[in-house]
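Only one protein chain is missing; all other protein chains are in place.
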Amino acid sequence: MASPHPIVQYTSTASWAMIEDKFSPFAKETLANLVSFFEEEIVPARRLAHAQLPADPVQRWQTVIPVIEELKVKAKKRGLWNLFLSKAHYPEHGVPLTNLEYAVMAELLGRGGHIAPQVVNCSAPDTGNMEVLARYGSPEQQKKWLIPLLNGEIRSAFAMTEKGVASSDARNIRTAIRREGDEIVINGHKWWISGAGDPRTKLHIVMGKSDPGNKSAYNQQSVVLVPADAPGVTVVRPMHVMGYDDAPEGHCEIVYNNVRVPLSNLVLGWGKGFEIIQGRLGPGRIHHCMRSIGAASEALDTMLRRVTDPNRKTFGKFLYEHGAVVEEIAKSRADIESARMLVLSAALQIDKYQAKGALKEIGIAKFVVPSLALTVVDRAMQSFGAEGLSQDQDLASMWANLRTLRIADGPDAVHLQQIGQRELKRAPALHKQAEARAKKEDALFSKAGLNKSHL
Amino acid sequence: MASPHPIVQYTSTASWAMIEDKFSPFAKETLANLVSFFEEEIVPARRLAHAQLPADPVQRWQTVIPVIEELKVKAKKRGLWNLFLSKAHYPEHGVPLTNLEYAVMAELLGRGGHIAPQVVNCSAPDTGNMEVLARYGSPEQQKKWLIPLLNGEIRSAFAMTEKGVASSDARNIRTAIRREGDEIVINGHKWWISGAGDPRTKLHIVMGKSDPGNKSAYNQQSVVLVPADAPGVTVVRPMHVMGYDDAPEGHCEIVYNNVRVPLSNLVLGWGKGFEIIQGRLGPGRIHHCMRSIGAASEALDTMLRRVTDPNRKTFGKFLYEHGAVVEEIAKSRADIESARMLVLSAALQIDKYQAKGALKEIGIAKFVVPSLALTVVDRAMQSFGAEGLSQDQDLASMWANLRTLRIADGPDAVHLQQIGQRELKRAPALHKQAEARAKKEDALFSKAGLNKSHL
Amino acid sequence: MASPHPIVQYTSTASWAMIEDKFSPFAKETLANLVSFFEEEIVPARRLAHAQLPADPVQRWQTVIPVIEELKVKAKKRGLWNLFLSKAHYPEHGVPLTNLEYAVMAELLGRGGHIAPQVVNCSAPDTGNMEVLARYGSPEQQKKWLIPLLNGEIRSAFAMTEKGVASSDARNIRTAIRREGDEIVINGHKWWISGAGDPRTKLHIVMGKSDPGNKSAYNQQSVVLVPADAPGVTVVRPMHVMGYDDAPEGHCEIVYNNVRVPLSNLVLGWGKGFEIIQGRLGPGRIHHCMRSIGAASEALDTMLRRVTDPNRKTFGKFLYEHGAVVEEIAKSRADIESARMLVLSAALQIDKYQAKGALKEIGIAKFVVPSLALTVVDRAMQSFGAEGLSQDQDLASMWANLRTLRIADGPDAVHLQQIGQRELKRAPALHKQAEARAKKEDALFSKAGLNKSHL
Partner (left out) sequence: MASPHPIVQYTSTASWAMIEDKFSPFAKETLANLVSFFEEEIVPARRLAHAQLPADPVQRWQTVIPVIEELKVKAKKRGLWNLFLSKAHYPEHGVPLTNLEYAVMAELLGRGGHIAPQVVNCSAPDTGNMEVLARYGSPEQQKKWLIPLLNGEIRSAFAMTEKGVASSDARNIRTAIRREGDEIVINGHKWWISGAGDPRTKLHIVMGKSDPGNKSAYNQQSVVLVPADAPGVTVVRPMHVMGYDDAPEGHCEIVYNNVRVPLSNLVLGWGKGFEIIQGRLGPGRIHHCMRSIGAASEALDTMLRRVTDPNRKTFGKFLYEHGAVVEEIAKSRADIESARMLVLSAALQIDKYQAKGALKEIGIAKFVVPSLALTVVDRAMQSFGAEGLSQDQDLASMWANLRTLRIADGPDAVHLQQIGQRELKRAPALHKQAEARAKKEDALFSKAGLNKSHL
């Protein structure tokens, strides 16, 4: 037997067996390359990145973390760059990797905290923004914003969610986008704009209402490119997630007050806002899910170390010898394995039928995986006692980050509804099938001379 | 796009996409053949089979159900026969199907109640018994028992579990097997012996203790072939499962009182009992799991019909418009999809590394899938109100049958322990990894002139 | 410290402490009397009652079980009779016990299977039927039906649920009740009519539609007393619950075909059907819940015996030393204790404010308790392996019976909706409270010279 691919240590033999024959030689090689880069370079730098972020409440938002920039240079040199952008969908700028192939990489990156995706230029919201620009941007827009983003020279934000608005229904968006001569004027109040606090962020992609009177609720919105330093753009404050400010990126509250940009900053065309955001969401959700699985796997490994640590014995026993710890570990392993297979099959579905043809699989992954991952991480936290909730372990911030995924890109309830409704659409065919079955059954009973109603 | 394989209507596009390229042309064709046989012949016969079983408490154990025998003839003609027996593992008697390929068929069969596996000669415990005889049986044993079993002419029982004994630890078995001259004498008290009530059952494969003094607890047992009508074999009574007697097969209590068989009825050799039962368990567990997924899928379809039935409206609304029904449907769909991917990957693992190399995947499937399936079926029962618990729907008997799977072939707790313990074995490598990581981290900190302990 | 009341061995010190001062001396004495009768007479007779029921499918519906009738005589002599009928609500026929006092007795009876409530004349559906007759019956009706029921001489059925009708919305009922001269004519098709199979059952209380054109959907129904042997009454078959027929009482399908009764058999008045069934439901639900808690307690005791049984050791350990058994036991204990306190507080609420004033508490108990009890019993079943699902333990039939309680008297979903909607009615007051709080907060901020919006 040939020696197995190194990814197997981080995932599992069984899941790899299912997909190995779907990986190109290039993808296998890149994956091996990433495994070694991950273990040799990314993991050791994780806490240093944290240490290089000042505690000072002002400075922490003005800092470019040195070790991250160093790693970006190394990653690019090794060809570990923009792995998320599938050439099949983005022929000009993409890399020759399928969604399935990248999904496995995303899981690995998810083990490395939030620095890992960054150093290979695969971190949200930049990924989705690059997809938008690559798919819908004008040549000029691409030159100005896409290329620097692809090069990792700048970062970007996607400004959709609004304060005081039920934003899981995007039609509720209120930010005003109107034309004035050669300019577009933007007025609005957004929040939870990830990345907007980062000194490297030079671009806001802003969704707003340009034609509120349009009779189609799905043609009232437009998307505009706004330089982060345009007059009238004010970053009010970072929103906290369970006590974390996630500096320097942050999730910011922003006011756009009479912000003016040239007409050429409109993306795709007036009223195309909905079309743009819908194209943006599919693969990104799968990336999130795969990273969640990676995070859960790392949490389980952390828990395994803890419960076998001879220093943590109580009442003469290892932690794993107490109560239901072994069962919890088994359940966590099972949760991770089944979540992975589920999301990999969704990724393959995207490769085969685009995001539009994979809505069912994406939706299921979206409401299943974050909850599973939260459960796994919560078990790990519990195994550490109070330390598990503290800054001395990555588990608490991991949990906080995963918790947002039950809300971001649509709360669980929205996806549950969509999947449930999609199932209900099968009912007419099932009723027909039942009728056909009953007919044949009747015939059999009558042939056998038996009375069906006496059952 | 070519029209998709008909199995997709019963499973899902996404799971099929993952495995399609692993199916041989023969397997695809056989699967299509099975789909049509299932819908045209098996499903319509299900209730007739039930109607052909007398209510009389004596007669029901003496009946060979006509429609099942008719279907067996048809199935054999169509080449839908012994699909479970993989040629790769059983070159002489097997069919050219992998475990993965059969797993998909097993799911479909699981939708058809307990008659479906029978009519294609793939029903437990015959399947495991045929595996035992094919792998360990002498030519004479094979001729006498295996061939009629492979032909569906007789049925068989596997007598392991004992009354009053904690049987999840097979070493506790007490049935005495001893040699007397040219004969083997068997004395013991078994129960939960599936199939032993069936008039077609001609063979009991009996596990017992032949060498209680052997210092290895795993070499004390032997397995012997006992004709069902041998003097001294008494079927005491059927055990009920949640009120069901599962006639005519049943799960019987049996006394072996000085039962004598020729020496040649010993399987494999003295003291080989453990080796035999271990080889028997792997793929069978996966078949059970796949059938469970099929049962759950059928239950979900049944629920979908019910909640969209205009006759079941309450307070002016369809059932699906009430409460959390849509969410429950979505969760059931997600449960089914992830369970299927999990078990398929276990089946593939068996194909690649034999059952021994797939213990982890089999163990996970074993404790995950029955509970998931029970939940799905329970939701469906609830959607039917009291009718869902009654003889007018298949859901209640389905639930009862699934409930046994949390116990049979090892209770959940045993599998949870095994998987958890297996994970714990990864701990030393994880500790080593953590040390290596810490070393690199220290080097980075020191290079950056930062003090790690001040974090 | 005085020696504690004997009930404490079956419930808990803590729950008894909470209610002891609410018990009258008579109630305490009766309870002690019941404890001793339960342990000395009822429990030992349980399996005998089962053995006295013939297996024959016809005879089992024609049998009056001797030991039950013997125990009824003894119970009546000891004053343990009709304990459910609170004098406070039924001054003429009731016993001087509150609902709270009886609730504790109902829990104990719930430990004794379905014979226990019967022998003290406290079993459904007779209890609810006696309440109907005591509250709404004419003197003539009471003489003819109530007195024999109170004396335990006859039994009765309540015929409401209909085949093919979504019966959780009682307005859907179709059975036709019409006046013809001095007679009432009844035509309808009912099922799940508990007790209708019993040879002692002499009365059906039938709910039907007497005025389908009435503009109020709640005044279209009437309730009529129908002798079980009236011409036109046909018991079609017993419905099974998870494989159990619950003979001799059963849950029967019944056809009423031009059944004629005198006008004087109308209860309360034309169009009073809804009023009658609403009055019937409250306390009965609480009795069901308390009996469920008793059943769960008995299951936990059974499990405790099993997991400490030296004959059930596996791998050298008691069952309780494996896996999560100890945790499951702890959770079951906690579930039982909290369920009991919840239901006792609902019972007290009924005593204080009638069933109408306790709808919230009854509704909560209704959707919480059966699920909890099912979980406890399921854990106990699992601890027994296959035996736990069989006729050799009471657990499986206990589970089946509890499972119906998630459906009977309204499925879980209906109660969840009602309680949720009731909570939503608090919203306006909460909005007002929030405004008042904000005003005071503003004043404090302004006094402190701080700007609230900068938070």
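Letters A, B and C mark the chains in the order given here, with residues in each chain numbered from 1 onward.
The rule is simple: contacts are C-beta pairs under 8 Å (C-beta built on N, C-alpha and C of every residue); 3 or more make two chains touch, one makes a residue touch a chain.
Given the structure is predicted, the values throughout are model-derived calculations rather than measurements.
Enquirer: In the full complex, which of A:23, A:102, A:192 or A:256 touches the chain missing from this view?
Expert: Checking each option in A:23, A:102, A:192 or A:256, the one touching the absent chain turns out to be A:192.
Enquirer: Using the touch definition up top, pick the residue from B:183, B:275 or B:327 that touches the left-out chain.
Expert: Only one listed residue reaches the unshown chain, and that is B:327.
Enquirer: Residue-wise, where is chain C in contact with the chain that is not depicted?
Expert: 13-15, 17-19, 21-22, 39-40, 43-48, 50-52, 66-67, 300-301, 304-305, 307-308, 320, 325-331, 333-334, 337-339, 341-342, 344-346, 348-349, 352, 358, 360-361, 364, 367-368, 391-392, 413, 415-421, 423-424, 426-427, 430-431, 434, 437, 440-441, 443-445, 448, 450, 452, 454-455
Enquirer: Taking the full complex into account, what residues of chain B touch the chain not shown?
Expert: Contact residues on chain B toward the absent chain are 323-324, 326-327.
Enquirer: Given the full complex, what residues of chain A touch the hidden partner chain?
Expert: 55-57, 161, 164-169, 172, 192, 239-244, 251, 311-315, 319, 322-325, 381-382, 385-386, 388-392, 396-397, 399-400, 403-404, 406-408, 411-413, 416-417
One rule holds in what follows: only the chains that are shown with their structure count from here on.
Enquirer: Using mean CA coordinates as chain centres, what's the chain B-chain C distance in Å?
Expert: Here chain B and chain C have centroids separated by 38 Å.
Enquirer: Between chain A and chain C, what's the gap in Å when you average each chain's C-alpha atoms?
Expert: Centre-to-centre distance between chain A and chain C: 49 Å.
Enquirer: State, to the nearest whole Å, the distance from the C-alpha centre of chain A to the C-alpha centre of chain B.
Expert: About 38 Å separates the centre of chain A from that of chain B.
Enquirer: Pull out every residue in chain C that's touching 2 or more other chains.
Expert: Residues 323-324 of chain C each touch two or more of the other chains.
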